[in-house]
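Worksheet for the structure shown next.
All protein chains of the complex are present and in place, except for one that has been dropped.
Then we have chain A:
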Amino acid sequence: MVTPTPSAAPTPSAAPTPSASGTTPLEEELLRLAGSVPDPELPMVSLAELGVMRGLRLLGPGRVEVELTPTYTGCPALESMATDIEQVLHDHGIPEVAVHTVLSPPWTTDAISAEGRRKLAESGIAPPAPRGATAADGPVPVALAVRCPHCGSTETELLSRFSSTACKALRRCAACREPFDHFKEL
């Protein structure tokens, strides 16, 4: 919902008032709305929590441009994300929405917010470890313990580097014997 303020209701036709960061309050509100769209494959996290929203610009009255970055280059959910964003912005009075894909700088799992990580773990998907501790370039396969999202044990083993989606690996817990997905570091 667009929240009207007493002084000036932020409708699409309102004159943009740039803030210190260069975005107008209306743009910030629309970005928040677009970012609240759930990920099509991991619906427990929003696009904002996943860290794939790169920006939103109001080009004119009722015309908006959104920048989205894919997690993986071949992510098949990208088109569905764009459609969902268009829909939510249409519903809030923006008839013209163009969603563009940007590759640079590349998305990393460090872009997933703390809240996003908590929700992943709560849904049985072990969140990625921070990449900050590893080398700057590329995923260095460090043998960090991955905690079982079901019982909390760190005694887990890798079953396959690739699981139900490109972004996850399949592991099994030695303590509770349950298999689980691990959002692998990228």
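Operating definition for what follows: a residue touches a chain if its C-beta (ideal position, glycine included) is under 8 Å from a C-beta of that chain, and two chains touch if they have at least 3 such contacts; residues count from 1.
Throughout what follows, contacts and distances are computed from a predicted model.
Just go with whichever of "Phenylacetate-CoA oxygenase subunit PaaC", "ABC-2 type transport system permease protein", "RNA polymerase factor sigma-70" or "Asp23/Gls24 family envelope stress response protein" UniProt uses as the name of the absent chain.
Matching "Phenylacetate-CoA oxygenase subunit PaaC", "ABC-2 type transport system permease protein", "RNA polymerase factor sigma-70" or "Asp23/Gls24 family envelope stress response protein" to the record, the invisible chain is "Phenylacetate-CoA oxygenase subunit PaaC".
For chain A, enumerate the residues touching the unshown chain of the complex.
70, 72-76, 103-108, 137-139, 141, 159-166, 170, 184, 186
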